[in-house]
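The complex appears here minus one protein chain, its other protein chains still in place.
Which chain is which? They are A and B, in the order written, and residues in each are numbered from 1.
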Amino acid sequence: MRLARFVLGRLLATIVVLFVLGLATYGVFYLLPSDPAQLSCGRPCTPQGLATARAFMGFNHPWVVQYFQFVAGIFTGRTFGTGVTAIHCAAPCFGYSFQQNQTVLSLITSRVPVTFSLAIGAAIIWLLVGVGIGVLSALKRGTALDRITMAGAVAGVSAPAYVVGLLAIIIFGLNLNIVPDNGYVPLTQNPVGWLWHMITPWLVLAFLQAAIYTRLTRTQMLDVLNEDFIRTARAKGVPERAVVGRHALRNVLLPVVTVFGIDLGALLGGAIITETVFSMPGVGALLIGAVHSLDLPLLLGCTLFAAFLIVIANFLVDLLYGALDPRARLT
Amino acid sequence: MDRRGFLRLVGVAGVATGAGAFLAACNANPTQDAAGSSSTTKPGGTLYVINDTSSNYYDPAKSQGLATTSNGLVHRRLTAWELTPGQDAKVVPDLATDTGRSSNNGATWSFTLKDGLKFSDGTPITSADIKWGTERTFAPAFAEGLGYHKTLLVGASGYTGPFSGQGLDSIETPDDKTIVFHLVRPFGDWPWIASLISLAPVPKGKGTTASYSTSPIASGPYQVASYQAGVAVNLSRNPHWDRSTDSVRPALPDKIVIQLSQNDTVISQRLIADNGNDQFAFGSSFVDPSQLAQLQGKPAVKPRVVTCSAGPISYLAMNTTKGPMANVAVRRAFQYAVDKGAYQVAWAGSAALAGPIATTLITPGIAGREVYDLYPTGPNGDPNKAKQMLAAAGYPNGLTGLKLVVSTSNSYADKAQSVAQSLARAGIQVNVQSMDDDTYNATVTANSVDYDLTLSGWNPDFPSANGNIEALYASSEVGNGGYNLSRYSSPEVDNMIHDAQGTIDPVAAGKKWAAVDKRIMQDAPVVPLIFARNSFLHGSKVDNFEVPDYPSYPNYLKMGIAQ
Partner (left out) sequence: MVTSVSAPRSLPAALVRTLRTDRWALAGAIVIVVLVFVAIAAPLLAAIEGQDPNAYHINALDPNSGLPAGSLGGISGTHWFGVEPLTGRDLFARVCYGARTSFLIGLAATVVAVVVGTLLGAGAGYLGGWFNRVITWLTDVLLGFPYLVFMIALGAIAPPSVPRPLLLILVIGFFGWPSITRIVRSQTLALRDRKFVSSARAMGAGPWHVFRTELLPNLWAPIIVVATLNIPANIGFEAALSFLGAGIPPPTSSWGQSISTASDWIQSDPLFLLFPAAALFLATWSFNVFGDGLRDALDPRMVVRR
């Protein structure tokens, strides 16, 4: 019962969050000095042509009105223009990209497999590697192993994604020619090709992310190992494997899960830099393209999509938190 | 990645980006130079085009592409461009039997279509289809392409396209083969306008939806076989295209694959590595200076870099409506103050890589261009002379606090620093302000501006002096999104432009344009800096790869695959 109330409450909050986010996004980009209708006006652009383009795209209303038209479109669908050339965007309509000639929803759904492949694959690798090394490092605290893995973790944290990605492409893709240098093959089309194309981006992304988890796990592990219940367990003669595996790890995972939820949620919404460097047609690449081409409807759609995933991820993390730690109550 | 995929399709005017070049002029690869022309390259194979943009659309009404890039493979027009490296661009017949016959003093233009022309769906191409295609560009849903014809056709003001049943009476089609355009004024460049993608034929009644961008009906040698958004476009042969009717498109490859959304740096590295299918590929974006420098040490790759000997103009615009820059004597002093040699280095590392120093406005490769230099000085300028001129103009202590705005794209901020340092030699102190590319374009083309100086470049949409002059120096192009960045307004020059536009004989028109060029430079609204060279990389199996001075872009129509 309490769980149901919690879920319902969070759901409502999510909707409010997304609404406010969308409003803020629209407002901020509307303040930009550039005019999105300019791009649909052609070249050379006459003031008359500009006015026509603006009216056709629905940019001739105040921005708050435009935003409400967008929200209404989710429920009722939208139509731009009249007659045979009218563009229909069926409900749920999350806007229409005039530059890409497609509805925002279809654009995002076509990109989702790429981004999800990238994010989930990399997440599995970095979680396993990061937590594993972190635990090991904590247990062997102060040894050479600890120092070396920590130095590696620091390198991972401080290395910019675009440099690491580029180096990986140049070394492994071009000079050694052992992995593809770019692109994406759909899983459904060719599973082997998919895996083959994903390996380098996965490893690069995982290398950058694992570092954070290694550090976090190590710190938490050291903390937990000094807790009373661990000492008690040790004093009782519980074997070290069981102490670490059963008692310590469970507590270590709490903060790791928190961070992981946020990270994965954010990545599913688009790994902008990684997708860009590896020329992968994911949501992140779509988003950054929308920013640079001032494709307002697409920008709004991508932002809301990313925000939605993050909010959902947070929600799941909180649920999991309650399951892992009875002390943290659901609120 | 900081590119606006949408605007940065090929041939974008307004911002001429680009890098330097090797000394080799705009030739095809040497291997095939020796053998002569395309005779060595047989038809067949698959050509790969590697794009850094995320889309590549084929709706003739919405495209802003050049006549010799991807759109030119799919859509024919009444006329076409004949581009030969080292020679001026020429307009030649394509669908039409000639380049147009003018009457009514040049305000009426008639074309006759060739026999046996067919669309990819097998239907014949008639004059009504060209009329329909042209009318279609006025519909608000498809209005984002090139619109040079929109202000020239009679009755076009307020016209919103043919879809409501309303035709444009100023385009007459007395029979299936003849089309007549009635213009509001004499316009000698109409044959060039007829070569633009916006006047390509669309089967009458077709093209009602946005999907025409990805599944157009082709008139050229290729049709869109499949379009994978953001990933690739596959072009295959159009079975109904007849080689005997088309003299500008050898159409050598059997298939053309246009890869989309590729990372710039990676494109160059792939082409350098020349592995697998990349041997049959070329990059559609410029090779940047860092890669050119890398290639210096790779003699094996160097022949695969093709560069034009000169290209789009890069210039420093001075706001003629504000402060000291309103004084023509000050603007003339600037012609001597700027160190164009240093600018070449900042542009691409060396004079040879960056392209020749500019002293005129009309770019190389355009017929009628005359070379002159009203402000002769060495490549590094003459700061002392500039100081004296400033003193004579009433600024004995130089100038301070001038605002130089630039876009952050294409390292313009670094280039601006180079200009600022050279101006400092003449006692001119400049503050550089860089801004995001979108913001920059909106700021400098707004109705009211507060900058003193700005750096920009320009590549015209069609190879006529008109494209170089009117867009940048006519008073009608000040503000409202226009690119007269100096805000230069001279009734005399406006009249001269009008007169040159109305001159039908190309030679006579060329002379008039050269006179306008010189007349504008007397008022010195800009400092012409360089005619920037663009370099492109191609794989080892790509033949007939040419980059003419205009448009400083590879000619897609001619390329083939070495068999």
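Convention: contacts are C-beta pairs under 8 Å (C-beta built on N, C-alpha and C of every residue); 3 or more make two chains touch, one makes a residue touch a chain.
Note that this is a predicted model, so its numbers are computed, not measured.
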Query = Touched by the hidden chain, which of the shown chains?
reply = A, B
Remark   = Contact with the hidden chain, among A:R54, A:R215 or A:H247, goes to A:R215
Ask   = So which of B:L353, B:I366 or B:A509 would be touching the chain we can't see?
value = B:L353
Query = Among A:N60, A:T79, A:S110 or A:T258, which residue is in contact with the omitted chain in the full complex?
reply = A:T258
Remark   = Touch assignment to the omitted chain, from B:D288, B:D382, B:E470 or B:D543, lands on B:D288
Key: Where the missing chain touches chain B, by residue   = 1-2, 20, 265, 269, 288-294, 296-297, 341-342, 345-346, 348-350, 352-353, 408-409, 411, 413-414, 417-418, 421, 432-439
Query = For chain A, which residues touch the unseen chain?
reply = 13-14, 16-18, 20-21, 24-25, 28-29, 31-33, 147, 150-151, 154-155, 157-163, 166-167, 170, 212, 215-216, 219, 222-223, 225-226, 228, 254-255, 258-259, 262, 265-266, 269-270, 272-273, 287-288, 291, 299, 302-303, 306-308, 310-311, 314, 321, 325, 327-329, 331
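As a convention for this text, only the chains that are shown with their structure count from here on.
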Message = Counting only Cα atoms for the centres, state how far chain A is from chain B in Å.
response = 38
Touching residues (chain side chain B, partner chain A) in the complex = 1-7, 13, 54-55, 57, 64, 137, 139-148, 150-151, 157-158, 160-161, 163-164, 208-211, 213-214, 229-231, 259-263, 265-266, 269-270, 272-273, 275, 437-439, 441-443, 446, 461, 471, 477, 480-482
Request  = Sort out for me which residues of chain A touch chain B in the complex.
outcome  = 32-35, 38-50, 52-53, 55-56, 80-81, 83-87, 98-102, 107, 110-111, 166, 169-170, 174-175, 177, 181-184, 276-279, 281, 285-286, 288-289, 292-295
